[in-house]
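One structure, as structure tokens, below. Some questions next.
Of the protein chains in this complex, all but one are displayed in their positions.
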């Protein structure tokens, strides 16, 4: 994901000239945090009437924190453009919590809401907001196939799962036992990845999926599940962690002395996973650029509200495949 | 003489005030009002709008409905951890039916959802009252089993179904009033009347005071306890319908974690965990407090980490005022 | 005459057996043994290996440690919902210290973790015993506040720290025995002796039987209750150290959801939610059952949805056998 949207880049430079200089940092001069690339730049013009944007996320987990970093950065960038970005915390990935928080945001009369699309169940509340002329930009997951949300940003989960499946097949030469540790059987994103990976693995006659368990995104439960899998299947070749807590699985593999013997495939290069990539316990980690998932929708919403053309309906991110060999290059900020 | 009268007068005034403050629910209600006043000052433009008020009410409506059922269960000396699963399993079954079978009459879907809730409640109540298994274990088991069944039915993903008049219950409005708020209001009135003015309602309290004494007074203890659990199941399935309507789909994660919030609402509202006392009006206040706090957090854009800290403190403080007073008096 | 003797003889034998079966923990232990036998037959190659046995023990060690503390709290008539947060907050503070300050002696980190746990317990106990706030509310508040503080300290992400001898507690082994199992064994022995053979231990039971009676018997009720909560905090922070060691990092999600599993372990093991009775040996059996089930699911490769259903059923059934027997007798 190195291609920063070049067209808007140009446009913003032009507007920068027309605006009163010195009051705002032009988009082109923004210094992104180490190792991050900005997929979109804000136009260089301050709003006259003031804009309120809500950026929602479940903040209490590493992935959420990475998204929050992007949202906070967007807040900083837009502060001198007369935009108030509120980063709002939702207490869980439960659809009902999201509906309530979205309702509260609608009541608070935000001009735009950037949100994680948790599940299809958000369709109605999203449509309601759109009907009230609020920009609804979703990231990471689609809030329902026929929702009226104007734009979506992120990596397709099923594609990510398929990518993971391919990586596994490659890593173990298409034969051996594989275990899957999934966050929750009832989170759609996790299920898309799990099923995506399975669709690839099940095509290989040499591969046998020996176990699928939930770890509720917790590293301790991943640790226990991994230990159980190793015990039950002495010939285990690979473990796929679909969601949170891969560090637990990595630690369990290390503690069992199976580093390298058992390949670990997981998602999201974060502080949690980086050391295990470095130590080669994690063989492949598929990153979905959470920083931009937090950052880009906010900037896009600002630009749209300022009269720029709306962003694409769907903005796919490429899967960034991090391996022990390339991780330091791709994510220097983590080392 | 004159002095005495004044003294008596003051005492009487004090007495009424004291009596008012001696109920935990009243203290919590005052906390609630103070928070509202604070919010109206700090967020004048957004807080006291019709939209936001009904928004808070709508969000609290599920908690209120569930907390009243939970309060009755706690009053009998029990607990129900399975409400979230009952919501999920009944909603998923209903949506499955609506989605799979073409032209199934909506009324049948409605019945299936409600009956599923009642059945779960019946199993809970039966195991508690007839087999004598501790409610904590029974409903913990039901929590697990219900979630599993919901997952099986839904295959782990939300089940979307054709929009029918069922969806009216969840998302629609009559004027500015969300239908779920109306449903909540109707159920609240029924439940309060049931608990206070019917023989079965009073028998529930009697059982919570002393099961043996209730038995010796000719109360059908087992039947009443079962009824309370069935009622809880029914209320949970009504919430399932509201959620289904609101989301236009049924999700196996529906209601997960609700048990703690509803128990908290009941206890904050003055229901004693040891059973036998507490009022449904207090429970409503407790549930409103929880929802108001959540709404406040969003309106004030408080960071996620501080939300949990503030939530914890307010819960403890709102109950503490009353408890410390009582504790001091008892010595 | 002769017939009578035989009858008496049988009766005596029956009596001992009956007495054995009249304890819930024994029935649960039998369920546990039966499951083990079943597993040894079905999964001979993997189940009864040293590695797997210690594996199950290691996984249950945290639950056992916590469940014993929880059992004592429930025996006093209380409950502690905050253990997960105490684990998280103490571990995060320790890891933060270890990571931030160079060359901080490990012993200081250890002390900070343990003291944090004790402090949380002290706050819980103080609010319960001195302010008279219901334990459910106090610890629900602490659950929320502790989680918030853990998130603040860790900034929402796991904190990794340099490997020190602290990590020994978590992941390392002495021979085939994981150190956490040894820690669990030592704590179990201490706790069982404490509960059964010391005056404070017996006072805890007395308080659970009747707080008033305990007070009249000269027991320092408040101090004892506070002690029990502090002990729980200490045990939680020990678990924090074990988890920190095992993961070589501290995570603000550590321990979340543990409260339900530990309460369940205690109740399955025969601790009554109304306080005053139950034994720590039973609690250990209860915790083992929960861990064994999870291990079985993996070894038997049971599909995810069915796992939750089976878990729920086994929990209820293992307790039901005893309860139904008692219920029948009491009528």
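Think of it as A, B and C in the order they're written, each chain with its own count starting at 1.
Everything that follows uses one rule, which is that a residue touches a chain if its C-beta (ideal position, glycine included) is under 8 Å from a C-beta of that chain, and two chains touch if they have at least 3 such contacts.
FYI, contacts and distances are computed from a predicted model.
*Asks:* What name does the UniProt record list for the absent chain among "Acetyl/propionyl-CoA carboxylase, alpha subunit", "Ribose transport system ATP-binding protein", "Dihydroxyacetone kinase subunit L" or "Nitrile hydratase subunit beta"?
*Replies:* "Ribose transport system ATP-binding protein"
*Asks:* Could you tell me which shown chains are touched by the chain that is not displayed?
*Replies:* Every shown chain touched by the left-out chain: B, C.
*Asks:* Per the definition of touch given earlier, which of C:38, C:199 or C:317 contacts the omitted chain?
*Replies:* Of the listed residues, the one touching the omitted chain is C:199.
*Asks:* Which listed residue, B:63, B:96, B:161 or B:205, touches the chain dropped from view?
*Replies:* Within the whole complex, the residue contacting the unshown chain is B:205.
*Asks:* Tell me, which residues in chain C touch the chain that this view leaves out?
*Replies:* Residues of chain C in touch with the missing chain: 193, 196-199, 202-203, 205-206, 208-210, 212-220, 276-277, 331.
*Asks:* Take the complete complex as the reference. Which residues in chain B touch the chain that isn't displayed?
*Replies:* 193, 197-200, 202-203, 205-206, 208-210, 212-220, 272, 276-277, 329, 331
By definition in this document, only the chains that are shown with their structure count from here on.
*Asks:* Please compute the C-alpha centroid of chain B, do the same for chain C, then give the distance between them in whole Å.
*Replies:* Result: the chain centres lie 29 Å from each other.
*Asks:* Two-or-more-chain contact residues of chain B, please, as numbers and ranges.
*Replies:* Within chain B, the residues that touch at least two other chains are 151, 156, 304-305, 307-308.
*Asks:* At which residue positions does chain A touch at least two other chains?
*Replies:* Residue numbers touching two or more other chains: 59-60, 185.
*Asks:* Where on chain A is chain B touching in the complex?
*Replies:* These residues of chain A touch chain B: 58-60, 86-92, 94-96, 99-101, 103-109, 119-125, 128, 144, 184-188, 191.
*Asks:* Inside the complex, what are the residues of chain C that reach chain B?
*Replies:* Per the stated touch rule, the residues are 79, 81, 127, 130-134, 136-138, 140-149, 151-152, 156, 260, 263-264, 267-268, 272-274, 304-313, 315-316, 319-320, 323-324, 326-327, 330.
*Asks:* Considering the complex alone, what residue numbers of chain B touch chain A?
*Replies:* Touch list, chain B to chain A: 45-46, 49, 51-52, 55, 58-59, 62, 151, 154, 156-158, 160, 170-171, 243, 246-249, 251-257, 294-295, 297-299, 301-305, 307-308.
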